[in-house]
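What follows is a set of notes on a single structure, which appears directly below.
What you see is the complex with one protein chain gone and the rest in place.
Just so it is clear, A and B label the chains in written order, and each chain counts residues from 1 on its own.
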Amino acid sequence: MIRMSEKSTIPFGPQHPVLPEPIHLKLIIEDEKVVEAYPAFGFVHRGLEMLVKKKDFNQMVYVVDHICGICSAMHGQAYCQAVEELIGIDVPERAKYLRVIWAELHRIHSHLLWFGLLADAFGFENLFMLSWRIREKIMDILEATAGNRVIISVNVVGGVRRDIDSEQARWLLDELKEVEKSIKELDKIMRNNYTIKQRTVGIGVLTKEEAYMLGTVGPVLRGSGVPIDMRTTGYAAYKDLDFEPIVEKDGDTYARTIVRVREMFQSIDLVRQAISKIPEGELNVKIKPNLPAGEAISRVEQPRGEVFYYIKSNGGKYLDRLRIRTPTFANLASLLHMLPGSTLADVPVLVLTIDPCISCTER
Amino acid sequence: MITSREVKLEEIEKEAKYYYNNGYRFVTETCLEEESKFRIIYTFEKGYQLYSFHVYISPTEEVPSISKIYFAALPVENEIHEMFGVKFKNLVLDFQGLLFLGEYAPISPQASIEIMRRSKGDKNE
Partner (left out) sequence: MGLKEFIEKSFKKSPWVLHYNCSSCNGCDIEILACMTPLYDMERFGMVNVGNPKHADILVVTGTVNTKNKEVLKNIYDQMPDPKVVVAVGVCAATGGVFREAYNVLGGIDKVIPVDVYVPGCPAKPEAIIDGLYKAAEILKEKYEKMGKAEEVLK
């Protein structure tokens, strides 16, 4: 009998149980091995970049907050920083610290969410429930300090909208202590569990050079040993806080998991530092209703990596162009690079390893 | 504020190779519409510093793709093709304007100059 090479096409998505978001991959499979992968997007594409023509620059803050529900505060922050640079105003110090606090809380909840989804992807439902239970504490903090659980919309051009008073800050620190304890437990499970190691060690390896030249960002990049973290450029109040980018050498899914778990501890530490150093003062400054003409760029480190905002204005109330390069969009190339050669069973883990956020990617 | 220098259309590949060989990371390409011309800004990064150059093209010109040099440019160039209708030569993987938009979506929705027609047929490859 002649053995033919059997190629079959397997569609992955758009509606599937692993990810809550629709992503479609067309996988060409040969003997259980993926030889080619073609992504197809567009199930979430809304065309938000064009809304700048219909909403003025203040209303746009609310729109960019809704690009993605997981890191919404950071989108607002990045956008506001870009507009502030364009106008040339300086935000009050207190507002900068508050932005850091909310951003870091978002990072913790995003990483916990991702950790749960990863556990779910390889069938460890118990761990999924556990990490989502820890996450609820962060959601409580967000609700108490900002008024909403998921999309908090605290940023405005020129500062922030809400304040955290000292009593609330004390309560917040108490809650964080418990969160830290639970995350330590998660950390222990992750480092000792057989199942997790089996499913993540050596899966989706990116070498240092590959990760660097493929333009990957965030934990994927740092998991491959490249210490690039936008927060070290010192936007908002990060210049006064003490931290180092977290780096792991191995470049596989396990290394990325460790990076993310260690980043949660780092974020907790940053929130503590920010609360201990926060100065008194105004929350926001008044801005003029019209923009000057010009361009500006702002880069912010989100849980998934660096987001890049480009804005251009010709004067007037409305921006002329808004361009957002989201972290998952930058990481797509690395996903397409990792998929060929993997086995079919690893595809969900590989898709999750870059922590895809489809609604960011498609905007 | 960004500083970017203008290059000619033919020089794009040469410039991109230069950046690649000197260890710059690709950040993104941004397409703008300026007085019935398109301006594409190429942005690279090294050590947290951004470096950019840009080209002006008329709507009928084809832009040489840099996706052979920087694989990461692939989704970006496909997106620009889709949203503005700018054509790229030698894309590694051409989605033919169906990366984000469905078959019933408006054509090149982010540009006011219409230069592309969608040919019906193959869906996503």
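Convention: contacts are C-beta pairs under 8 Å (C-beta built on N, C-alpha and C of every residue); 3 or more make two chains touch, one makes a residue touch a chain.
A quick note: this is a predicted structure, and the numbers were derived from the prediction, not measured.
**Student:** Given that one chain is not shown, which residue among A:136, A:209 or A:282 touches it?
**Tutor:** The one listed residue touching the chain not shown is A:136.
**Student:** Out of A:67, A:221 or A:271, which touches the unshown chain?
**Tutor:** For the chain that is not drawn, the touching residue is A:67.
**Student:** Tell me which stretches of subunit A touch the chain missing from the display.
**Tutor:** Spelled out for subunit A, the touching residues are 14-17, 20-22, 42-48, 50-51, 54-55, 62-63, 66-70, 72, 113, 128-129, 132-133, 135-136, 139, 148-151, 357, 359, 362.
Here, only the chains that are shown with their structure count from here on.
**Student:** Per the centroid of Cα atoms for each chain, what is the distance between subunit A and subunit B, given in Å?
**Tutor:** 25
**Student:** So in the complex, the part of subunit A that touches subunit B is made up of which residues?
**Tutor:** Answer in residue numbers: 26, 38, 40-42, 45, 47, 49-50, 85, 212-215, 228, 230, 232-233, 294-297, 308, 310, 312, 320-321, 323, 325, 329-330, 332-333, 336-337, 362.
**Student:** What residues of subunit B sit close enough to touch subunit A in their complex?
**Tutor:** 1-2, 20, 23, 25-28, 30, 32-33, 41, 43, 48, 50, 70-72, 74-76, 93, 98-102, 105, 109-110, 123-125
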